[in-house]
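With one protein chain withheld, the remaining protein chains of the complex are depicted in position.
Here is chain A:
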Amino acid sequence: MLTKLFLLIGITLMYSTPLIFGGLGGVISERSGVINIGIEGMMTIGAFVGACVGYYTENPWLGLLAAGAAGGLIALLHAVASITFKADQTISGIAINLLGSGVSLFLCRLFFEGATMSKPVPHKLPKIFGSHVSNNLLKNINVDVTVVLALVCAILLWFVLYKTKWGLRIRSVGEHPAAADTLGINVTLTRYVCVILSGVFAGVGGASMTLAIISNFTPTAISGQGFIALAAVIFGKWSPHGVYGACILFGFAQALTVLLGGGNFVVPSEILSMLPYILTIVILILFVGKSSAPKADGVPYEKGSR
């Protein structure tokens, strides 16, 4: 029984990790007032770049860094479109999503002899108790370092947002950019930094899939995690701790899928694998509209001009 429970915890943490990174990306972007619906695309790019760099350099850490940089770079596109050119943020986000999967697949074929899957990385990211654990119980919760990294990032983001001057400024820009502007806060710069960081988080989230959970990039490595992360942002009320909890819940749904699928239950696996998505829809129906989005979320800032 205890083994089962530990296994459940282990799988929950494993599956929730990419979601947490994606969700934190959503939080920082939307808290500054820019809707980032392109998390999925940024995660896909991160997933590919992570696996690719991890394969060629044989160093998963370099892969993780490169994935963050790639995510940040593609987020810069979103920032230019939605902040500088005041484009519709939803459209720009959708474009990023299409671009993300397209570019990843294209590059994958380019670097891996026309294959849509990359070759497995020689070294995955380490596990917290090392790779050789004999104890069965420990083995089940011997999760990837990215799990710890996600928790650290969530705590760090919470601290920055609520305890430091930068956090106060980011939140003010997302709530009332004109007020921030009159106090000499650079709204454009703040939003740029936040959107790029959002891409970095999403990129790392994608790589945490292909460098820790599985060991290579496949076209379906990222399939909906970015959108589930966005649901978690809403469910978690745009706060790092709320999003962390929401992602754990979604990860738990996925873990149940795995666990129940492996047992003697008669539930068809197709139904089971729908579980995380159904949960997302249900939660969105129940919580959208009641939650408190930043007031200026999705609204380009125009200086009071005629």
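In this section, a residue touches a chain if its C-beta (ideal position, glycine included) is under 8 Å from a C-beta of that chain, and two chains touch if they have at least 3 such contacts; residues count from 1.
We adopt the following convention: contacts and distances are computed from a predicted model.
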{"item": "Identity of the absent chain, which is to be given by its UniProt protein name, from \"Acyl-CoA dehydrogenase family protein\", \"ATP phosphoribosyltransferase regulatory subunit\", \"ABC transporter ATP-binding protein\" or \"Phosphoenolpyruvate-protein phosphotransferase\"", "value": "\"ABC transporter ATP-binding protein\""}
{"item": "Residue of A:185, A:258 or A:299 in touch with the missing chain, whole complex considered", "value": "A:185"}
{"item": "Which of A:3, A:90, A:116 or A:164 contacts the chain that the document leaves out", "value": "A:164"}
{"item": "Hidden partner interface residues of chain A, rising order", "value": "163-166, 168-169, 171-172, 175-176, 178-185, 292, 295, 303-306"}
